[in-house]
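The complex appears here without one of its protein chains, the remainder shown in place.
Chain naming follows the written order as A and B, and within any one chain the residues start at number 1.
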Amino acid sequence: MKHAELLERLKLSGFKRALWVYHLNTGGCNGCDIEILAALTPRYDVERFGIKLVGSPRHADVLLVTGTVTRPMYERVKRIYAQTPDPKVVIAIGGCASTSGVFYDSYNVMGPVDNVIPVDVYVPGCPPRPEAIIDGVVKAVVKLERLLEGKEG
Amino acid sequence: MKKAKLEPEGMAGEKRAGKTCPACFEVPIGPIHPALKEGIRFTFWVEGERIRAVDIRPGFMHRGIEFMGTKRNLVQLIYLAERICGICSVSHPLALVQAVEQAAGIEVPPRAQYIRVIIGELERIHSHLLWAGVAAHELGFDTLLHYVWKVREPVLDLLEDVTGNRINYAIPIYGGVRRDIPPEKYPKLKDALRYYRSLVDDFVSFFLRDPSIEARTRGVGPLSPEEADSLCAVGPTARASGLRKDLRQDWPYFAYPDLEVKALTPEDMGLEVRGDVYDRIVVRLLEVVQSIELIERCLEEMPEGEITSFPKVAALMAHLKKAEGEGIGRHEAPRGEVIHYIRLEADREAPVVWKVKAPTYSNFMPWFPMFEDQEIADIPIVAASIDPCICCMERVHIVRGDREEVIWKEELLRLSWEKTKRVASRVAPHASLGRKG
Partner (left out) sequence: MRAQEVLTALQEKLGERLRAPEVRTEAIGHKRTLERELVWAEIDRDDLLEAVRTLRELGPLHISIISGVDAGDRIELIYHFAVGYGTPDGEVMVNFRLSVPKNDPVVPSICAVLPGALTTEREKIEFLGVQFSGIPDARKLFLPDELEVHPWRKDEPKLSDYVRYTVAWEAKKDEKGEAGA
């Protein structure tokens, strides 16, 4: 996505604040995680739009969840969701987080993220490109705005 | 160098802490990974700032891949193997295809063997650069993290150009590879390799000649050659301790016999081997240069010809269905040895046994001596120094943010960064962090 276009969309969405993002790997392969990191580094550099990765869910507006949910992660995902202050948006990044992808039929896999917590935006791909991840975050901004205005419950 | 404590009972941190250090404090960290995004729980017993004992509990990322694998057919298995780990995403399929080819008696055309080497080495460049960035981050040099990740993008572009994807390339198939590298693409590859060559001097001055990095990594997290040997360390971790252990040299496969690879240790840069974090940086930088050379040679020497012995997937499936036997495939991934063992039975599409071992699995035990007597502020860099890939090791996965966390990732990193500042003002009071080579 062109930077100007992205800025435009962020402006259009009218989100006045910087967006803070918490990243949670619930059992994927790391592919999505390194693409999220790549989105933060100079080629894509989302920080110039005020999108920032934070180290605690309590500070976050957006949860980026990657990976299918494993058994030991099941409770922890719920807990982290509860710790994130409202209004919040959850983005499932990648095929695993959206549908469980290649991981099924196992004693330790509990399924895609929406089996556990509500998901607002799905970003397909295995892994999705950094551009797609940024696009997903922008969609989340729009949703968050609507939540803030009280249009959606 | 400290004496190796290798009595087996010394390995269970809990027991030892009670025995040797009744006054220690217990510091659980995790299940976060202080270096990457993956979950693993460390428990340290500390006396003042010094770590006296450690216990490590992985398991949060376990997906049960081998279990799933015994319910899928062999072609599906490639996709699954690829998703064991996204960073070394071609290493597992490369080991798997070798195992199946051995079990089913499949020949591979020479051109395909060269293409496999090229993809494997491109992956090594991308993975080592990724690690260098993470290591810089752990030390508090975020400028360097961003610089390294920026120069890492061209190799991803290259991988995308030749395979179609930045990560998870889906290149190996039983009997060959799925995509050729046509000669029109050689110039692009060669340009990119030239670009990386021109960066080597910068890397040396940023990482190896920087007084603060040297002060933070020299003598930190040491692993003696005896420890590395008896604990079965693999990959750059073993080589940094002076063991010339490299599958491409000791157990050549694909086109590696033609290329005559040599295992690299810090000695190859004229340094004395000390087995610390600094040496692990040295080895990885040397290997980036080695990978560039190997790809250049492959492009020169690659023969013409077929890229697979089964152009039709149906023929391949029919052959695999009849196959019976067992095979072992090994590959030197960026982090060390990957081994896959497979057993096939005729008229059964799924394998009877599939066992996977990732490099971090072998480098798990060497973590124990590395942590001993280190400072708390050094935990992130020591943990990162083996380039851990937890989801690989566990073939499963987990997260951070658990109640049990006493020290959060951020706090631990802050300790590490503060130490760098302290050290930097001591070693180079007025120096900026720029180049000084």
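To be clear about the criterion, a contact is a pair of C-beta atoms (placed from the backbone, for glycine too) under 8 Å apart; a residue touches a chain by one contact, two chains touch by 3 or more.
Remember, predicted model here, so these are calculated numbers, not experimental data.
Only one of B:263, B:286, B:370 or B:386 touches the chain withheld from this view, namely B:263.
The chain omitted from view is touched by exactly one of B:51, B:170, B:213 or B:243, namely B:243. In the full complex, subunit A touches the omitted chain through residues 68, 71-72, 99-100, 103-112, 115. Contact between subunit B and the unshown chain involves residues 6, 8-9, 11-12, 15, 57-59, 62, 64, 66-67, 102, 110, 113, 229-234, 243-245, 247, 249-253, 255, 257-258, 260, 262-263, 301, 303, 328, 330, 337, 339, 341, 343, 352-353, 355, 357, 361-362, 364-365, 394, 396.
In the analysis below, only the chains that are shown with their structure count from here on.
Here subunit B touches subunit A in the complex through residues 36-39, 59-65, 67-68, 71, 76, 79-80, 83-87, 89, 130, 133, 145-147, 149-150, 153, 156, 166-168, 389, 391-392, 396-403, 408-410, going by the rule given at the top. For subunit A in complex with subunit B, the residues that touch the partner chain are 23-35, 37-38, 41-43, 55-57, 67-68, 70, 72-73, 76-77, 79-80, 83, 96, 101-109, 126-127, 129.
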